[in-house]
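Before any comments, here is the structure.
All protein chains of the complex are present and in place, except for one that has been dropped.
Labels A and B are assigned to the chains in the order they are written; within every chain, residues are numbered from 1.
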Amino acid sequence: MQEVLSVHNLYKSFIGVKALNDISLSISQGEIHCLAGENGSGKSTLIKCVSGVYAPDSGKIVLNGHEYQSLTPAQAIREGVQVIYQDLSLFRHMSVAENIAIEKLRFENRRIVSRNEIRRIAAEQLEKIGVSIDLDQTIGETSLANRQIAAICRALAQDAKILFMDEPTTALTKKEVSRLLNIILELKKKGLAIVFISHKLDEVFSVADKISIFRNGFKIGDFNKDELDEKKLSHYMTGREVEYPRYVRKCKDDRVVLEVDRLTRKGHYENISFKMRPGDIVGLIGLLGSGRTELAMSLFGLNPAHSGQIKIDGKTVKIKSPMTAKKHRIAMLPEDRITQGLFMERMIRENITSSIIDKVAKNKIFTDKKAENDISEQTVEELKIRTPSVETVVGNLSGGNQQKVVIGKWVATHPRVFIMDTPTVGIDIGSKAEIYEQIHKFADQGMAILFISDEIPEILANCNRVMVMRDGRCIRILNEEDLEKPDAEKLISELISTRAEEEREEAVP
Amino acid sequence: MNKIRKLAAGDINFAILIALTLLAIVLSGVFIGDKMFTVANIQAMAYQIPEFGFLCLAMMLSNLIGGIDLSIIAAANTIAIFTANVLNGRWAFGTDGAARIILAICVALLASILFGLFNGLLISRTSAPSLIATLGTMTLYRGIGMALTGGSSVGDIVPGFSYLGKAKLLGIPFIFWIFIIATGLLGLVLSKTTYGRALYLYGGNPVAARFSAINNERMCRSVFLLTGLFAGIAGIIILSRVNSAKVGYGDTYLLQTMIVCVIGGIHPNGGKGTVKGVLVAIIFMQLLSSAFTIMTLSPYTKKLIYGAMLILVLGMNYFINKLIQKYKTR
Partner (left out) sequence: MKIKIRDRYRAILLIIMVFYSLFVGLINPAFFSIETVFDLIRTSSTSLMVVIGLLLVMISGGIDVSFMAVALFGSYTTIKIMIAAGIDSLAFAFGLSMLIGGFLGLINALLINWLKLPPFIITLGTQSLFHGIMTTFIGDKSFGAGVLPSCLNKFGQAVLFSFQSDNSRVGLTASVVPILIVAAVTWFILYKTMIGRGIVALGNSEEAARRIGFNPSRIRLFVYTYTGLLSGIMGIIYVAQVNALYPNKLVGDELMVVAAAVIGGTKITGGQGKISGAILGVLIIYLLNSTLILIGLSSSWNDLFVGAILVVSIAVSSYQERVKNRKNLIFTE
């Protein structure tokens, strides 16, 4: 089979991070290739280099026999490269049909566009997947699942030679996922090369011919499907035996710190109930659209619930803002540390004290530089943040250290409940292990932690209880005994993604 | 070497500003020194700085939080109109003399706070972009002034009031003292207090501020309240010097306050900049303004120069930052 794409000795660095180290890869026509690896391992960066968004520092990219040191997006499209990014890159105020057709028309250098043609192109792609959605709605008014469909259609419209998909199925139902996987197989028959990133191991194994495993910016190896199984895959991806030291709750205080009782927010989640005691690390897992982030935000005051109760130490409280949450000693580590967690242009000490500004003050009014420095240095030491000084600008730190700063910021508020939203995304192995250790220590000291994550091994290692959410409901809470069982991982995996077929029909008009 | 780098990166804007100001002093000294640096002219400058200075402080605050307050001049004028109406007896409730003046000032300050608070509430409650929101309130405040005066000026002020505009304390105009004290206080608050710290964080990244449990709504309201207050004080000062109030006074100030903020090192995206930079920039602009008057430049030529200045300074900042980046990654 002819080679469509090959990269040779590709290197790419950003400030403080070596994203790609000597990557070489080859993909042929009609091949389904999966890039596997944890977040931050380099998969997305590779795609961005091949599609012309980034220019590699060194190395060669060969597309259809043409050599490039780096390319522009237009060149990549001309070579038949199509990418569906995780953020979908859709235009909010344009219609679905237009979003689907615009790239194709732009590429064909059309000057004049006709509405009929746009609709025709869009309808054609939808038929390929066998889905129908409202073409005239603006993307902003469309559901998340339909947006993913539109993004896939847009790429399909271009009759690409090589299609990259970055986690394409995150919000699709099992039916839609299998439909998509079938399309991928169809496209394969037509000679299209497909490269997708997914960490959903069952999907990977059902369609991939070859699997390339990435770790920390390096490519560990290329494997055929039959050379791997789930366990081996995990092992290569993480670089160690999957068994992290499992967390066991040592705290003896069984008084309930946080109780959530039939909490509901229409459209986001409903009837969520659970309890947390000091020393609990409760895992929260669920797909995009399951309501887990919405729930976390509600506990932190950013998305107030409509009904139900939140009780701290048995007393009902209303949490309408992060300030109130902080008052009740609830802390939250946000999902996106760069935009939500950190002040990138400010120093470590300013970040660490950003939630306790009036505490590190003389008479609550004047900033106390000495107290600030003391707390910051203490935090840096405790959390093992690697930095020459607390005056370093946070933007210059590595991902792992940045995350530790955000953790430190909230630890400084002495929270009793700490919600952590995917705390180890994009972080190197070493920092991950350190963060796990720190989290266990916090729990031992009496903190209750709500640990949101997408990676089941991580959840199993760090939580003594796990809440599984799906479609806005909590469908199962697994306790210590459930988690001890050997099939716990499989169980959770199934719980997350099985969805009643009937439930979904309403979303697709 | 590293220390020099840090200094260079952080304070290069300030260094350039000081250099520019010194250059302006030297050049004007050489060419028009006989008229520029007389006691009379220096005093004149000291009288003109406060009203412009307070407007600049207001614009600076709105820039620090990443926004812009277009309504400051309209607010200043309308508040001056309110004050004038009290002072000329129309709204004086029977008071006279010193009591009337005190009432007038109270009315002015109250109105300033209300105007500012209105901006703050509008923006914090609806998340309207400040450019558009203050475009609206600017029209509204101007409209109030127009409705009250029909465009003509309000005069007939109780004579005692203009004394405020002329009075001197230790040889320095009273209003200049007020301006300096206000600037000093603002500088202190911004650099040394928890409020100031929160303001910079909020201005630099409002999303992270929200997630850090900083009260964004309160920050927004308080900052615009302050801009309203400063605008109102500017209005009072204008009234005390010009002795009448009308809609449209100082419309050209808007561009100049923005130039001051840009030159003074305030980044339009927010979170960066200090009072001392703005202060020097204000002095620099005043020197220019005086020089232009002495050279009897037409208002058109002045406009040309101001417009060119803004573009040049923006361009210069861009190049300097590029150089710094190159230097950093060497």
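Following the convention adopted for this analysis, contacts are C-beta pairs under 8 Å (C-beta built on N, C-alpha and C of every residue); 3 or more make two chains touch, one makes a residue touch a chain.
A quick note: this is a predicted structure, and the numbers were derived from the prediction, not measured.
S.K.: Just one of B:I132, B:A167 or B:L323 touches the chain that is missing; which is it?
M.R.: Of the listed residues, the one touching the omitted chain is B:I132.
S.K.: Among B:L20, B:I49, B:L140 or B:I236, which one touches the chain that has been omitted from the display?
M.R.: With B:L20, B:I49, B:L140 or B:I236 as choices, the missing chain is touched by B:L140.
S.K.: Given that one chain is not shown, which residue among B:A92, B:I294 or B:L310 touches it?
M.R.: B:L310
S.K.: May I ask which residue of A:E294, A:E372 or A:E489 touches the chain that does not appear here?
M.R.: In the full complex, the listed residue that touches the missing chain is A:E294.
S.K.: Based on the whole complex, identify which of A:C49, A:L302, A:V360 or A:C463 touches the chain you can't see.
M.R.: The missing chain is touched by A:L302.
S.K.: Considering the whole complex, not just the chains shown, which residues of chain B touch the missing one?
M.R.: Answer for chain B: residues 68, 70, 122, 125-129, 131-133, 135-144, 146-147, 149-151, 206-207, 210-211, 216, 251, 254-255, 258, 262, 268, 298, 300-311, 314-315, 318 touch the chain left out.
S.K.: If the missing chain were put back, which residues of chain A would it touch?
M.R.: Given the touch definition above, chain A has residues 51, 53, 73-74, 77, 83, 85, 89-94, 98, 102-103, 105-107, 109-115, 138, 140-141, 267, 293-294, 297, 302-303, 340 touching the missing chain.
Keep in mind that, in the parts below, only the chains that are shown with their structure count from here on.
S.K.: Mind checking the centre-to-centre distance between chain A and chain B? Centres are C-alpha means, answer in whole Å.
M.R.: Centre-to-centre distance between chain A and chain B: 45 Å.
S.K.: For the complex, give me every residue of chain A touching chain B.
M.R.: Contacts found on chain A: 302, 321-323, 325-326, 332, 334, 339-346, 350, 354-355, 357-358, 361, 364-367, 409.
S.K.: Taking the complex as given, what residues does chain B use to touch chain A?
M.R.: 192-198, 200-201, 204-205, 207-215, 271-272
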